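Report on the structure given below.
What you see is part of a larger complex, with each chain still in position.
Chain IDs A and B follow the sequence of writing; residue 1 opens each chain.
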Amino acid sequence: MRKYALLLMLVIITCATTVYAAENKETCLTCHEKMTPGVVRVWSSSAHAEQGVLCGDCHGNEYGRDHGEGGKRIVVEAYICARCHSEAAKEHFIGKHGIGFRAGHACTRNLRPTPEIRAGCSDCHEKGSALPRQDAECARFLAQTPEMQRQGCLSCHKIEVRCDACHTSHDTDLAIVRDPAVCGTCHMGPDHPQYEMWKTSRHGVLFDLKGRGYSPDCMTCHMPEGTHNVSTGISMGLFGQKYPDEVRAAEREKMMEICNRCHSKSFATVNLDDGDAIQKQSRALVDEAASIIRGLEEEGLLMPSPAERPEHPLVGQKLELGPQMIYEDLSGVEAIFFRMKKYYYIITYKGVFHQNPDYAHWYGNAPLKLALSEIRSEAMKLREIKRLKDRLDNLSEIRLQGLSPSGNNEESLKMDIRILLEEHLKGDMSEDEYEMRRKELLDKLGL
Amino acid sequence: MRKYALLLMLVIITCATTVYAAENKETCLTCHEKMTPGVVRVWSSSAHAEQGVLCGDCHGNEYGRDHGEGGKRIVVEAYICARCHSEAAKEHFIGKHGIGFRAGHACTRNLRPTPEIRAGCSDCHEKGSALPRQDAECARFLAQTPEMQRQGCLSCHKIEVRCDACHTSHDTDLAIVRDPAVCGTCHMGPDHPQYEMWKTSRHGVLFDLKGRGYSPDCMTCHMPEGTHNVSTGISMGLFGQKYPDEVRAAEREKMMEICNRCHSKSFATVNLDDGDAIQKQSRALVDEAASIIRGLEEEGLLMPSPAERPEHPLVGQKLELGPQMIYEDLSGVEAIFFRMKKYYYIITYKGVFHQNPDYAHWYGNAPLKLALSEIRSEAMKLREIKRLKDRLDNLSEIRLQGLSPSGNNEESLKMDIRILLEEHLKGDMSEDEYEMRRKELLDKLGL
């Protein structure tokens, strides 16, 4: 896999270099000192400026003075930066941040978790082609408007191919990119608040008070020795998926080595093992909830049922509770489940691994279990309503079977109207047919 | 309108100046150095102390040594401060922070959104009077206890007339009031977390790491050139209400000019346009939810119905889902709607405008859509329960019509008791009448 990525990158780098060449510095700055002074100011005091890396070296020189608005002048960073920063790029593409590169400019979730499966051609290439894939297979992405895709998804999920997702554009100050707050611009929020967890943990507090190096920050554990492979030391998938035993053991060993700088092996082992156990325990609660919902679906109790909903972008009118679950057009219990799985489960075990008891317990474990209670309770209620409906259907059958056929006297006609209404309310009769037949009966009654 | 505010202010300033005069410094400090040493310490090192602005210059000198506790010594800041800081006060009263001034010391929400409508006399004045209005028309405010009004509402909604809402009392250090964290003391929390959005966005992170001026903070965009008109550059109402096209275009132009300091016009346009589009898309989801709830109300399915609730402070026993919606005494679906509209909708589009994908997407868009799913699902459930009730009513009519009238034998009396119970459960009979008639039947049965 590593070899493969290296090869692919070499091809890219070679192609890219031929396209771009030296630029005429004056041409750009003349205008941009007025147009975008902030950019020029930042670049001017950067290591790039110092080393003579000019605008066109990255943006290309194929644009004249009149390149106008909206031209394709955006640097697709990873390709361009890699010409000089090849080692960092190499590491980036191997780790989780770079995975999406192999599935095109789309969500990292598109790829399946194990190293073995990752090696499949279609994970990286368009079918029957050496070109990298460009299509998204993320239902959650596909369910959004283009505007929300841009602002809500791709603002972070550009990491695969954009170095400036972490490294601020034009600035080369490493103090910026090494600061945990930069990681936090994506690794925050209800779905995975790793930044907040760390920041408010003892590790984060000590970092703030005593400075970098005193206690671990994001890089210490996830980019040790400055590697750009951010998967180093992580021993399970993004959602706690199991890694092959040997991969898992090797990565855990790397993490343990970092913990041991300050903590005894026995202390670190208890804490990391607790994280593993809590991930499994929490996952079991999520699985129980999923199985309740699947049960409700089989009994036809979801409101609306998948058949009554707009199509899911990938699976159509079917129930989807797996990685491709979306948050649109769900029934009430599924909405609870979504939060349970995507927010509380993740927070619970990541809270433990980031040594934050408040996240593990009060932002994670408690709402996770409350949500499970709510799903169980709601299932009971939906079944109770269904049971009433079944009894009513049955009782109405008993009743209606026993009734004499229609006559033309007033009592008999009134009874017919009621029977008609019952059939309509039961759903045995369309609105139109009901209205027509009711009108007939009312006419007979002279009303 | 601007002229009007100016005029009004001049009147106020003139009145105010005549009331206050020079004070005897020693009188105040003699006691307050012991009583409130913190205040004296802060004032002593302020620009006011340096320039000879003494206690009585703001607080007045009409109090002797024995002014006692609870005297009216609080500075109604805006009136007093404006005597020296007239330019700032002028700008303040024009912008959104000062709007409430024209509706008395109450919520800014009292005023209607468009500049045209704002010009109505009663928006600013007591009816038939030149006096500024002093009454609140904010249902949410009126629904609170006096304590919660003070601590929960007026702690922020004093901004209209109190300069120290931002400028800390007694301290004149501009580093305080310019810091975004001061804005954040009100612009935070689930209803409008602008501070948190900015703080954890790249803009905010760079501000923290590189200092003021490197990247935009609150003032850069909303108080450009230090203006106290905080509405500068904002092109829609507080809740996304549409501005007249020309107002909107002019304000957007101002904002664009700020973006362009670092970003190309095309880049900024995409981002601002996305914000506009996402505001409209999200609003449409809120509107859909409101229309579902109005439908439920028409069908009598809200539990409790508006008629069963305590009076809404402004509209009485009616459904209110608009700007005057309160969060008390709602039915379950309305409680979901309140969060949807007041929390998630606001967060979604303000998250985009503050360049924070996690807020736009995970704190905003996802819960917004989950809430809509929950409202739709709950509506289906309420309708299902209603349908069962209708069928039961109908079926019970069929059944009871067919039954023979009461007799005095045991079977017949038992049947009468059951029919009586059904009538009672249906709600056709009061508790008292039921008990009385049931007793009669039980007596006949000898039980």
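Throughout what follows, a contact is a pair of C-beta atoms (placed from the backbone, for glycine too) under 8 Å apart; a residue touches a chain by one contact, two chains touch by 3 or more.
Remember, predicted model here, so these are calculated numbers, not experimental data.
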| item | value |
| --- | --- |
| Full count of same-sequence chains in the assembly - 2 placed in this view | 3 |
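Following the convention adopted for this analysis, only the chains that are shown with their structure count from here on.
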| item | value |
| --- | --- |
| Centre distance in Å when chain A and chain B are each reduced to the mean of their C-alpha atoms | 32 |
| Residue numbers on chain B that touch chain A, as the complex places them | 200-202, 205-206, 208-210, 214, 260-266, 270-271, 273-275, 277-278, 281, 351-352, 355-363, 365-366, 369-371, 373-374, 376-378, 380-381, 384-385, 387-388, 390-392, 394-395, 397-399, 401-402 |
| Of all residues in chain A, those that touch chain B in their complex | 35-39, 42, 69-70, 73, 144-145, 147-148, 150-153, 155-156, 168, 173, 175-176, 179, 181-182, 184-186, 188-191, 195, 303-304, 327-332, 334-335, 338-339, 382, 385, 388-389, 392, 395-396, 399, 403, 411, 414-415, 418-419, 421-422, 425-426 |
